[in-house]
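Every protein chain but one is kept in place in this view of the complex.
So, subunit A:
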Amino acid sequence: MSTAVKKRRLSKRQKNILELTILYTIIGIMFVIILYPLLWAFGLSLNPGRGLYGAQMIPENWSLVHYEWLFFDPRSNYLTWYKNSLIVAVATSFFATFIVCLVAYAFSRYRFKGRKNGLYAFLLLQMFPVLMAMVALYILLATVNLLDSLIGLIIIYVGGAIPMNAFLVKGYFDTIPRELDESARIDGAGHFRVFFTIMLPLAKPILAVVALFNFMAPFMDFILPRIVLRSPENFTLALGLFNFVNDQFANNFTRFAAGAILIAVPIALVFLFLQRYLITGLTSGATKG
């Protein structure tokens, strides 16, 4: 009898080991699938040649020539693009967060005429991609002379960000107990006072999420800049890099790879660093909203 128990235990351990091997194998395969394209791009960026053809993932004589070109060649607009992207991203992030907070505060704490319909309108509008109305946006910006300018781009980003983010923030505001601001009201605090000293500090987590999202979105978007911006010195990073490969795909790829690595690394670091907050912010906003 005791041998039988032993045997079963042994087989259980074996089963355990077998299972773990399978799990680790799956994880290993996923590692390869995830890392291969990224490392491949990195390897390519170190190739001295410019073409995709003949470029190797592990170059025999690696060089930083493409990185140098991006930074120091007079024909390269890379640093300007980086600056443009930063301007657009920071401005969008700031204005979108501020306006979204105002709207969310109104919808969360006040009962006013048109509130319910306003909520419905917001819900509906957040489903429509700004992209759907691209012709009209183009013509609109042309008539007010904001075509080919970063300001026009920022305005569109901020406007387009309102419906969806307002919902996230409203959902979060709703979870903040109303007793807090009501007692402040009784103590004589005005509307704005309650907003700035009670609501905003308590809503920091979701504000961080909204700010980060609206910082990242312009950084990564390329289609709207493509519609709005015309001259290379106004390009954002995504658009500029796309044009590297768009004209003569295979012939400029290593240079694109170098430029791409220089965006991907900082963004990925910020993301990995903050993703925990992003996830908690998102789930709380969405499930409670």
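As a convention for this text, a contact is a pair of C-beta atoms (placed from the backbone, for glycine too) under 8 Å apart; a residue touches a chain by one contact, two chains touch by 3 or more; residues count from 1.
To be clear about the criterion, contacts and distances are computed from a predicted model.
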Hidden subunit of the complex - UniProt protein name among "Formate dehydrogenase subunit alpha", "Maltose/maltodextrin transport system permease protein", "NADH-quinone oxidoreductase subunit M" or "histidine kinase": "Maltose/maltodextrin transport system permease protein"
Identified contact with the non-displayed chain, of A:V65, A:M134, A:A184 or A:I198: A:M134
Residues in subunit A touching the chain absent from view: 16, 20, 23-24, 26-27, 30-31, 33-35, 37-38, 40-41, 52-53, 57, 99-100, 102-103, 105-107, 110-113, 115-116, 118-119, 123-125, 127-137, 139-140, 143, 155-156, 158-160, 162-163, 166-167, 171, 174, 191, 219-223, 227, 238, 241-242, 245, 249-250, 253, 256-257, 260, 263-264, 267-268, 271-272, 275, 278-280, 282-283, 286-287, 289
